[in-house]
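Handing you a structure now.
All protein chains but one are shown in place.
Which chain is which? They are A, B and C, in the order written, and residues in each are numbered from 1.
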Amino acid sequence: MREAGVDIFHGCVVAGVSGRDGVRSVHVVSMSAGAGAVNGGVKTVHCDLLVMSGGWNPAVHLHSQAGGRIEWDDARACFVPGAVRQDHVSVGACNGSFSLDACLEEGKQAGLEAARACGFEPVPFSTPEAGREPPGAERPLQPLWSIPLPQSPLRHPKQFVDYQNDTTVADVYQAVQEGYRNVEHVKRYTALGFGTDQGKMGNINGMAVLAECLDKPVAEVGTTTFRPPYTGAGFGPCAGAAVGELYDPVRKTALHHWHEAAGAEFEVVGQWLRPWYYPREGEGMHDAVARECLAARRSLAIMDASTLGKIEVHGPDAVTFLERIYTHNVAGMKNGRCNYGIMLGEDGMVMDDGVMARLGDRHFYLTTTTGGAARVMGWLEQWLQTEWPDLNVYLTSVTERWSTIVLAGPAARKLLQGMDTDIDFGRKDFPFMTVRSGSLAGVPVRVFRVSFSGELAFEINVESDLAPALWQQFMAAGEQYGITPYGTETMHVLRAEKGFVIVGQDTDGSVTPLDLGMNRLLSKDRDYLGKRSLVRPDCQRPDRKQLVGLLCEGGRESLPEGTQLVERPGGAPPVPKLGHVTSSYHSPCLGHPIALALVSAGRARKGDVIHAALRDGRHVPIKVVSPVFYDPKGERQHV
Amino acid sequence: MLLINCPWCGPRDESEFGYGGEADITRPADPDALTDEEWADYLFMRKNPRGLHREQWVHEHGCRRWFVLERDTVTYRFSDDTT
Amino acid sequence: MSDGLYRRHALASFLEGETGNGPENTAADLEVRPDYGYLNLRGEPNSERFMQTVQKTLEQPLPAEAGAFTSGQHTIYRLGPDEWLVASELGTENETAGRLAENLAGQCYSLVDVTGGQIMMRLRGPRAREVLARGCTLDLHPRAFKAGRCAQTTLAKTSMLIALADDAPTFDIIVRRSFAEYAARWLRHSGASIHSRVTPVFTGAGGNPVR
Partner (left out) sequence: MGRQRYSIFSLLRNAVSHNENWQQAWRSPVPRKRYDVLIVGGGGHGLATAYYLAKEHGITNVAVLEKGWIGGGNTGRNTTIVRSNYLWTEAALLYEKSLKLWEGLSRDLNYNVMFSQRGVYNLGHSLQDMRDIERRVGANRLDGIDAEVITPEQIKAAIPMINISRRARYPILGGSLQRRGGIARHDAVAWGFARAADALGVDIIQQCEVTGICRDGGRVTGVETTRGRIEADRIGVVVAGHASVLAGMAGLRLPLESHPLQAYVSEPLKPVLDTVVMSNAVHGYISQSDKGELVVGAGIDAYNGYGQRGSFHTIEHAMQAIIELFPAFSRVRMLRQWGGIVDVSPDACPIIGRTPVQGLYFNCGWGTGGFKATPGSGWAFAHTIARDEPHELNAPFSLERFTTGALIDEHGAAAVAH
């Protein structure tokens, strides 16, 4: 290189750079071998580029992230892997072994051991000849963390440590002076190592400078945490295929294609898509829902309720088991009988609800809410397996096996009686809250005479692959009754008119069955999950929030769901809140809005006027009433 | 990522499992006989140790069996001999 | 069945959107299998009486180990220590269930017809493992998962029952019906990402999922 005209300065370092908009010259000083101090002898070299080269540092990141210790090696002037915590081994340069023959040998040994650990007997082989380097061919690095200039480090010309965040030696010294002495504090105070190189260029230097400043060995100062990933990892590759339509499964019922063809709007309910309402030409949601509601109340409407969770319970201890989970009297249920059932968490709060049907002495069928299906199945299995393994009970999910078609309205029975069937749909033989199995239009069905609308209604379970065919039979046979498909919105209106709650909408995990007025569902003479919690002092408070109905005083205003309720307008914050509106709809059949709400001491307030605090600042007077707005005696569902 | 040994299916990825918290909490035989404090103790109080923890898991996306394992809550290593 | 009644496969709508009968020379083919009848059987594996009764009735051994299945007139998958899934030709499940119920009378068991609750797809071809491995948490290496084995595991964000029928390899994949479209879509996407066209093809009667 000398012959090519390159100047080489042995034992020298660059102590400064001049230039305004770019490098114009560098100041070279000589330094003694111990690197303790510069010897002076400044020489200025004119140039427009300064290139630096540092030594290698073992990439100990993975070792450290796997829980391994990091140790400072004085001879090699670098951090090397120490004791491991997991089954891993560092070899080659990342183990501080920089020579080729050491890399090959360590790699070979580690590979052989790994193979053996996996149960293979490796075949002997030899590594390529690296050309053994003579001892001492590569001398250890002479570390130079900063140029030891005579003045105090705070008065140094800029000596950069982190080349991305422009952290200098002086910054490290200043941090220490201000009391940020821990390596993590220095890092966070100076931004050392926060660049996109994750400190790979400057961190070791920075820590060594800190050690110099604190007059401690580097080993004692230690390192900052090596955070994963080793190098930047794209969000996209990490997310993989799970974006857009593959972000989360879209669950569709067996009848989905029919709803789509019928122009339904869909509601997202958990992973499911459910028909929300079926607008006809020129109809908005309000019109469509009004039409669907009136069809159910006056003649005949049809709904896809297939998303309900469904569980079969078999076994000699089924009654014992279900009596520990559900609150009502299970033992007293006759074969063929249906019951509304609720289950509580051990904290006494309503967890889920549904219909329980007794299909035999040792055979039950349960439904759950759409969103609660998996949770309830898991809950039952957990208790059965972990707490009561002595009970002989088997649970099987049949959510997907059965599709559920609801026929609701005064004409429901006539429709079914007019079809090819071996089931007697007569009032006497098939009373309210019972179940029958048989054949309908040539397919096997289970029919539940239950009602979430308050009308005469039948819920028909049919094998899912046959559901579209049966649905179309209903549509054809129901034409004479003006059969009308309805979605979740109409279902909500119909059930709210009857004061039926939706768990998760009218309850929120802080509501007991007593709050909902479901006392009659609570067995008094036996234990069940959550029962003990109901007698804790807070669950007995008279001012707990209770389910009530609300009517706007004279107004026709529909309250937004979620609206807060207060005693009277005005008052300085925090204004005491009585509760909130959980459900609110315009009732097409009553001709005015209705709402359900949780209101403090609500049942005792019936007839009182309280106020809805709207977000625009207005207060609407509302009357507290019974949550049952329609057919309070339940005559229609019993016809 | 934990590799969990299902006693029935063998070692499987953590994402197939559900976690059931502290094991060996027995439901009181006669809840009505308990004071509110005793009931709250059963309901809510947990050992939550830093170290070995006996805990319940369920192979949710597999055989749906519940089982108990012991695991170190610092190293996340499962003890070998638990079932 | 009366006139006008038909079965509709869970993937019928999805398959309508597919064109052609699948590409040639694919590294992995995806067949949507015709429906089977499915019975979920629970019972005490340590009861010799129970095991004998079932095997006699089905004229086929029950898989003895975890994660195994047996083939014959039925395909019987062992789902757990006390749970089996019996897949049979569609339409025969009623009769099978009837015989089982009759022979098991008085014993402690549970038999639930779950036909219609799930669908079966078959993924076959030299790169089938790769297609699956991108979203399956199971160790699919031939040393760990051999022909004759089955497992309940996950496929991306859904669960599946997967069975390795032969070393082609041929994987039979059973997923719940409401997740079928997601699973098929995901497999197609996974195939595309290794430059393999995974096109679902229906192999039921007449190639028509709507019968």
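Throughout what follows, a residue touches a chain if its C-beta (ideal position, glycine included) is under 8 Å from a C-beta of that chain, and two chains touch if they have at least 3 such contacts.
Here the structure is a predicted model, which means the values were calculated and not measured.
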{"item": "Touched by the hidden chain, restricted to displayed chains", "value": "A, B"}
{"item": "Among A:Val23, A:Leu50 or A:Leu154, the residue in touch with the chain that has been omitted", "value": "A:Leu154"}
{"item": "Residues belonging to subunit A that touch the chain removed from view", "value": "152, 154-155, 170, 174, 177-182, 184-185, 188-189, 191, 194, 196, 198, 225, 227-229, 232-236, 238-240, 242-245, 247-248, 250, 267-270, 347-349, 351-352, 369-372, 375, 502-505, 507-510, 533, 536-539, 560-564, 566, 572-575, 577, 580, 582, 613, 615"}
{"item": "Missing-partner contacts on subunit B, residue numbers", "value": "1-2, 14-15, 18-19, 21-22, 36-37, 39-41, 43-50, 53, 55, 71, 73-76"}
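Methods note: only the chains that are shown with their structure count from here on.
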{"item": "Centre distance in Å when subunit A and subunit C are each reduced to the mean of their C-alpha atoms", "value": "29"}
{"item": "Chain centre separation in whole Å, for subunit C relative to subunit B (CA means)", "value": "32"}
{"item": "Set of subunit B residues in contact with two or more other chains", "value": "64-65"}
{"item": "For subunit C, residues that touch 2 or more chains besides their own", "value": "none"}
{"item": "Residues on subunit B engaged by subunit C in the complex (per definition of touch)", "value": "8-10, 12-13, 15-16, 61-65"}
{"item": "Subunit B to subunit A touching residues, read off their complex", "value": "18, 20, 26-27, 30-32, 34, 36, 39, 43, 56, 58, 60, 64-66, 75"}
{"item": "Contact footprint of subunit B on subunit A as seen in their complex", "value": "67, 85, 346-347, 378, 381-382, 385-387, 527, 531-533, 536-537"}
